[in-house]
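A single protein chain has been omitted from the complex, and every remaining protein chain is retained in its original position.
All chains are identified by letter, namely A and B, in their written order; residue positions are counted from 1 within each chain.
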Amino acid sequence: MSTATQVPAALEMPRDTYLNAGYGVKSWFLTKDHKRIAILYLVSITMFFLFGGLMAVLIRLELLTPAPDLFQSDTYNKLFTMHGITMVFFFLVPSIPATLGNFVLPMMIGARDLAFPKVNLASWYIFMIGACFTFSAYISGGVDTGWTFYTPLSTSYLNTHVVAAALGIMIAGFASIFTGLNFIVTTHRMRAPGMTWFRLPLFVWSMYAVSLVQVLATPVLAITLILVALERGFHIGIFNPQLGGDPVLFQHMFWFYSHPAVYIMILPGFGVISEVIPCFSRKRIFGYSAVAFSSVAIGVFGFLVWAHHMFAAGISTYSALVFSLLSFIIAIPSAIKVFNWTATMYKGSIHFNTPMLYALAFIGLFTIGGLTGLFLACLGIDMHVTATYFVVAHFHYVMVGGMLVAYLAGLHFWWPKMTGRMYPEPPAQLSALITFIGFNITFFPQFVLGYMGMPRRYHTYPPEFQVLNVLSTAGASVLAVGLLLPMFYLLWSLKYGEIAGNNPYRATGLEWQTESPPPMHNFHETPIVTQEAYDYESMNEEEVVIG
Amino acid sequence: MDSHAATVEAGLHHRDPELHNQFDTLEQQKDTAHLGMWVFLITEIMFFGGLFGAYLVYRNLYYPAFVAGSNSISIFWGTLNTAVLICSSLTMAMAVHSAAIGARKLLVGFLSLTLLLGLIFLAVKGKEYYDKWTEHHVPGANFHFDDPERPGEAPVPADVASQTSIYFSLYFAMTGMHALHMIIGVGILLALIWKASRGSFPPHHYTMVENFGLYWHFVDIIWIFLFPLLYLISRTPAMH
Partner (left out) sequence: MLPQYFPLFPESASTLSPRVDALFFFIFGVTIFFTVLVALLICVFAVKYRKDKHPVPVQIHGSIPLEIFWTLVPLGIAMVIFAWGAVLFFQEKHPPKSSMDIYGVGKQWMWKFQHPGGQREINNLHVPVGRPVRMTLISQDVIHDFFVPAFRAQMDVIPGRYTYTWFEATKPGVYHLFCNQYCGTKHSGMVGEVTAMSPDDYEAWLRGAGAFGSLATHGQNVFASMGCPTCHTGADNARGPNLYNIYGRMERMSDNRLVHVDESYIRESILNPSAKIVYGFQNIMPTFQGQLNEDEMIELIEYIKSLTYNGQLLQLQTNTQQEPPVNLDKIQKGVDVMQPGTNTTPMPRTSAVPVTQEAQEPSTAEPAPRQVVVPGKQKAPAKPSTTARPKGEQHP
């Protein structure tokens, strides 16, 4: 029962949308509409992203030469700390779930809103309060712990505002918990009639897996950071070796959250790609259940591999073996996904719209990011490359090449749904291309640097590493162009973009059956689902009939 | 879901004032609220789980210090508090039952009783903290662990005495987090009592009372774990 009818002319904006339901400040800041909250999140994380990006640019500029040119060591340390904290906790973790997920998840399952709209709004406020704490630490002199807050450096040796930064992250963590809780309950209880678990779009599956991880892992981070704050404030000795504490225990507790957090960051990306590729291949996804279950498998195994960040931290040989083995096993579900996405393109009818370009870039970059994870999971190699630029390159391939690119794919894909207008295709395609090229120039040299032994978080470095660092910085400037472009044309499209219509891509999925932008309660009638997800067969037939 | 009504419009026109607009039926709304509460409690378990994990690690590392530390806290007050908390769980369960049968006065009464027991618990906890403070057992600059000097017991060696700091750190972190949950619970209880006395929880709509009951029992259960871990288990070897 698709309502997608592409009438070439006379597309009009719908009369009552969530955007024109109210214009006052209160209508936005006290809204309970998941779509408006998603926009609030979108604006906030875009600001944080720009801030984190600025830090990255400054870091790359400093690393142009081996000598300390622009900053003092302290400043440099603060830069990479703020870059890491901002990007991880205030951009990557909330990026897809809190914006795209918040916006489309209820629509995808045919619900009028999330299960707990007030909790949803509260989560944004909590997120912003957390950001205030952390940014107050930035403003009052910066933080130089590194985003990992390793003890005893963070607890006993630094004079910056570690407690404020840590508490900010802890508070923002609760926002993430509330979002996850909301998604889990919504997916369980709010599905439209006929929307069985195996008819759910894969984006919902991945959001469900993410939510489980958020709900289970984030509290551990919260308590860990509370202990760090207590240790700093009262010298209680839990992580302080001078008082009998164990600094490595902090690493266990930190990575117990932060490794699953890696999956909090990448799983939503998987979900977006699983939507985009079938749509622009005009084909149902290859191996639906394999992709769905691999998301859940990643969510579960993600909890069992944390100590692979600590192979060089003196953990016992046998526990290192177990964690290495499990790390190899968790590589498999990701591989399954990549193969299934590739197979989805087989015998499709491929359209090169911008989201598809980003999705293809994602597959390429994520493949490299994932495969280089094998080096790090491998005990013998990790003892050489751990904490070098090899690791930096690896996780940027996954986090930026994977997650950020997927986020951009999703943002472009659902942009017409969110705003009612199309983004302009040519500059968007160009920016996808520039991003892809710039990204590779920036981060590929870092693999080489890492194997050569350049340690991460180095303000100055030996001169023989300079050529590759210059290359990386050059790439960063290209990447910056690629990432700034969308900001301009997307804003431009808000006013001048083509009117999109309900379903500009003729995509399946309930979110495309309602108007763009959707009305206040998403649907004028509760949809009833009778088909599996990604039923592009009937969608294409309809198209033929219309065409 | 099958419980969804066929059309939104029909639902929107004749809605129970208590029914939020994202739901179709009160039944669905209630189920959803319960599930949400359970998921929340799971996060709470993970939150305390981090502390329990740290406890396990250090108990293995510094067993003698844990024995010594555990011997220094008062088993009498701990037991009393356990009893108080178990009773409060009972009164809370009775409150939920009263709400279910629509007995408003009983509901208010049981909630107030729960509140009272919660406050007693906090008062006793405060007394225990005060004792620890006067004994210089609060980790930090003034920490000092004196040998309890019980007759017939070997004195605690100096290295063990300094390691008891870790035990007390965990003692305060764990019971402190628990007490924080109790304080939040007491705050919510006050609100519930006020709302209940105004008749806000009719028998078909008392999800809030039920969910708070889940929360209260959860906090109770955490104590049921804390009590033996901190007061009892490590004490045994020294009590010949």
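Side notes on the structure shown:
Criterion: contacts are C-beta pairs under 8 Å (C-beta built on N, C-alpha and C of every residue); 3 or more make two chains touch, one makes a residue touch a chain.
Predicted model only: the values in this text are computed from it and were never measured.
Only one of A:Val43, A:Ile139, A:Ile332 or A:Met487 touches the chain withheld from this view, namely A:Ile332. Residue A:Tyr458 is the one among A:Trp28, A:Phe234 or A:Tyr458 that touches the chain not shown.
Only one residue from A:Leu64, A:Cys378 or A:Met520 touches the chain missing from this view: A:Cys378.
Mapped onto chain B, the footprint of the missing chain covers residues 62, 64, 154, 157-160, 162-163.
Taking the whole complex into account, chain A touches the unshown chain at residues 73-74, 77, 144, 146, 148, 150, 152-153, 156-158, 241-242, 244, 246-248, 281-284, 286-290, 311-314, 317, 320-321, 324-325, 328-329, 331-332, 335-336, 338-340, 342-343, 345-352, 360, 363-364, 367-368, 371-372, 374-375, 377-384, 386-388, 448, 451-453, 455-462, 464, 467, 536-537, 540.
Following the convention adopted for this analysis, only the chains that are shown with their structure count from here on.
Centre-to-centre spacing of chain A and chain B amounts to 35 Å, using the average Cα coordinate of each chain.
Against chain A, the residues of chain B that register as touching in their complex are 1-2, 4-9, 20-24, 28, 31-32, 35-36, 39-40, 42-44, 46-51, 53-54, 57-58, 61-62, 139-141, 162-163, 165-166, 169-170, 172-173, 177. Interface residues of chain A, counted against chain B in their complex, comprise 111-117, 119, 177, 181-182, 184-185, 188-193, 195, 215-220, 222-224, 226-227, 230, 234-238, 243-246, 249, 252-253, 256, 521, 523-526.
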